[in-house]
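One chain of protein is taken out of this complex; the other chains stay put.
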Amino acid sequence: MTSNVKQNPLIASRSRQDMKQTDSAPVVAGRKRAGRAPKVLGHLTLISICALAVFPFLWMVSTSLKTQEGATAFPPALWPTPIQWHNYADIFHHEKADFLLWTRNTLVIAVLAVTGTTLSSALVAYGFARLRFRGRNMLFVLMLSTMMLPFPVTMVSLFALFRWLGDHSGMAWLGTFKPLWVPAWFGSAFNIFLLRQFFTTIPTELSESARLDGCSEFGIFWRIILPLAKPALIVVALFAFMATWNDFLGPLIYLQRPEQFTLVLGLQNFQSQAGNTPWHLLMAASVLVILPAIVLFFLAQKSFIEGIATTGMKG
Amino acid sequence: MARLKSETRDFLRGMAFISPWLVGFLAFTLIPIGLSLYYSFCDYSLLQPPLFKGLANYRLLARDSVFWKVVFNTAIYALMALPLGMVVALGAAMLLNMKLRGQSIYRTIIFLPSLVPAVASAMLWLWLFNAKLGLINLALQKLGVSNPPGWLTDVRWAMPALVIMSFWGIGNSVIIYLAGLQDVPRELYEAASIDGANTARKIWHVTLPFISPVIFFNLIMGIIGTLQVFAVPYIMTQGGPARSTYFYTMYLYDNAFNYLKMGYANAMAWIQLLIVLALTALAAWSSKRWVHYQG
Partner (left out) sequence: MIAALAASALFLLAFGPRAGDALPKDRVIVDYWEKWTGDEEAGMRQIVNDFNETVGRDKHIFVRYLSTSAIEQKTLVAAAAGVPPDVAGLFNQNIPQFGAMDALEPLEDLATARGITADSYKKVFWDECHYDGHLYGLVSSAYDLALYYNKQLYAQGASSLRAHGLYPDRPPQTIAELDEYAKALDRIDPSGRILLAGYLPMEPNWYINYMGIWFGGSWWNDKEKKFTFTDPGEVRAFTWIQSYSRRLGPQAVAAFQSGFGAFDTPQNSFLAPTVTMVQQGTFFAHFIHHQKPSMDGQWAAAPFPSFDPKLKDATYCNCDVLVIPRGAKNKQQAFEFIAYVNRQDVMEKLANLHCKISPLAKVSENFLSHHSNPYIRVFDRLAASPNAHPTEPVPILPEVNDEMTNFTQRLALLQVTPGEGLREVQERVQMKYDQFMEDQRERRRKQQ
């Protein structure tokens, strides 16, 4: 059964890229001459699953457009009347929550972290993928194994480390954004892995000819490999952005002052205050927090799907 | 002579490229791990210097009934959420793999919830699961269930509620499975059809073995993920009611940042690490039996 299959899924290859063209995948449901029945069933099941996936979003938006009484009314109405668009403006003016400031904070951290991790991970991935040197494979395996490290193991010591740095480096670390983006500039195992997989699919001839032309290794990296890697880089940047945007535990530990909070931390802080939970505002804020992720995803969709296929993430 | 030089040159060049990771590894991984091991043998609050106490923390953990409770809770959650989640994700991926119109829309919709941050997700489901005013109980009542569960306020239903909620965000597993499914060559299915196999047998004999590396990958990531579950229960239930949704990392966090018992928390972290390693090793060992690498 495995006789006519080719490659190790752990390493992406070009022939897989060819197969990717056939977006309409083999019919799992079997009989090619089969009737409509399996297709209709497929559609129905998928539609119900999608309904379950989408409905919570709709409910979130619906609640976000109600008044406080409407939101807590029983039985709950499906659609608010009248629609309170101003809820979205209200969040930004709320005395207890500075969503604009929190958005700015999250953006600062995200931009710094995403740039850092994309560049540094690409650099390191290049080293692992395109160069041969002693100890390379061992270090690569070591790096992979760090992906399995549960965060709590280093969580407390990192806190203590940043405290020590704050006392000894002449600038504050804890209570600033630094612990959230500086480590990103040293590469992230997951991103290095993704990019390394991708880089190994690029033909070595390209590097060879550039070397023969006298190009430095860094030059090859910067001028030849990186441009070719755009889809993979977009995937990495997207994942990194999502991770930073959604990160909760990191900011929870490292950010002490409310004016430094990121959006998700601010949102949780807002919710956990005072007994009178303003569900309509909370839902509006939640919608806003989710929005960038969804927008970015739609924008980068094509590159994203392509990137996943070619980085062999499945293996 | 020349060969030695070029080997050294290669080595230096390679090191130069991976130096960011290497430095970061030392500073943000290796040293903290070492410190963490040391702290696990101390009593440490950060406000006062660490006090070495040997194995005291580990001994205390063994006698700590809350520790055992969170181990139990985390294990139960993992056993419920992981297998079910994988089955659901794989099933969804297979459906999304069918030759149907509008697949890209379906795929996008199913993937979207996994982009939602834990905080927003927690708020939303807190609202949906509200025993008196939430939509889920409203729907149950409309369907004729007279006494719908109290969900997050009921000791028996809080954990199932969290498990159900975890299915909403399986989108990224689905995509990974999907990518794996799309790799399965058509010829294999055709050959199986000729041999007279029906859908179920095709799945069992062709699909599953072929994507077994993907399943393995998701299993490992799943183990690592579920054993660290924190944000959602922290926000939704704070571990209640009566510690029924109190998980390992939450107790670890409470010990570190609520009670300022950082030594104790580090001991918990090391135990967690060892468990993760053990389970991963177990999965890797068992993978020889059921994971088929091609080529």
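Labels A and B are assigned to the chains in the order they are written; within every chain, residues are numbered from 1.
We adopt the following convention: a residue touches a chain if its C-beta (ideal position, glycine included) is under 8 Å from a C-beta of that chain, and two chains touch if they have at least 3 such contacts.
Predicted, not measured: the structure shown is a model, and the values here were computed from it.
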item: Displayed partners of the chain not shown (whole complex); value: A, B
item: Given B:L37, B:L133 or B:A197, the one touching the chain that is not displayed; value: B:L133
item: Residue, one of A:F159, A:F199 or A:F221, that touches the chain absent here; value: A:F159
item: Absent-chain contact - pick from A:T72, A:T115 or A:T200; value: A:T72
item: Which of A:T67, A:S145, A:S169 or A:S272 contacts the chain that the document leaves out; value: A:S272
item: On chain B, residues whose C-beta touches the chain left out of the figure; value: 43, 45-49, 51, 53, 60, 63, 65-66, 131-133, 150, 153-155, 240-243, 254, 257-260
item: Where the missing chain touches chain A, by residue; value: 72, 96, 98, 100-101, 103-104, 107-108, 111, 159, 162-163, 166-167, 172, 174-175, 253, 256-260, 269, 272-277, 295, 299
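Note that in this section only the chains that are shown with their structure count from here on.
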item: Rounded Å distance, chain A centre to chain B centre (Cα mean); value: 16
item: Chain A to chain B touching residues, read off their complex; value: 1-2, 4-10, 16, 19-20, 24-32, 38-39, 42-43, 45-46, 49-50, 52-54, 56-57, 59-60, 63, 72-76, 120, 123-124, 126-128, 131-136, 139, 142-143, 146, 148-161, 163, 183, 185-187, 189, 192, 217, 221, 242, 245-246, 248-249, 253, 264-265, 267-268, 271-272, 279, 282-283, 286, 289-290, 293-294, 297-298, 301, 308-309, 313-315
item: Residue ranges of chain B touching chain A (in the complex, touch as defined); value: 7, 10-11, 13-18, 20-25, 27-29, 31-33, 35-36, 39, 44, 46, 92, 94-100, 102, 106, 108-113, 115-120, 122-125, 127-128, 132-133, 135, 138, 168, 171, 175-177, 179-189, 193, 198-199, 202-203, 205-207, 209-211, 213-214, 217, 220, 224, 227-228, 230-231, 235, 249, 252-253, 256-257, 262, 265-266, 268-270, 272-273, 276-277, 280, 292-295
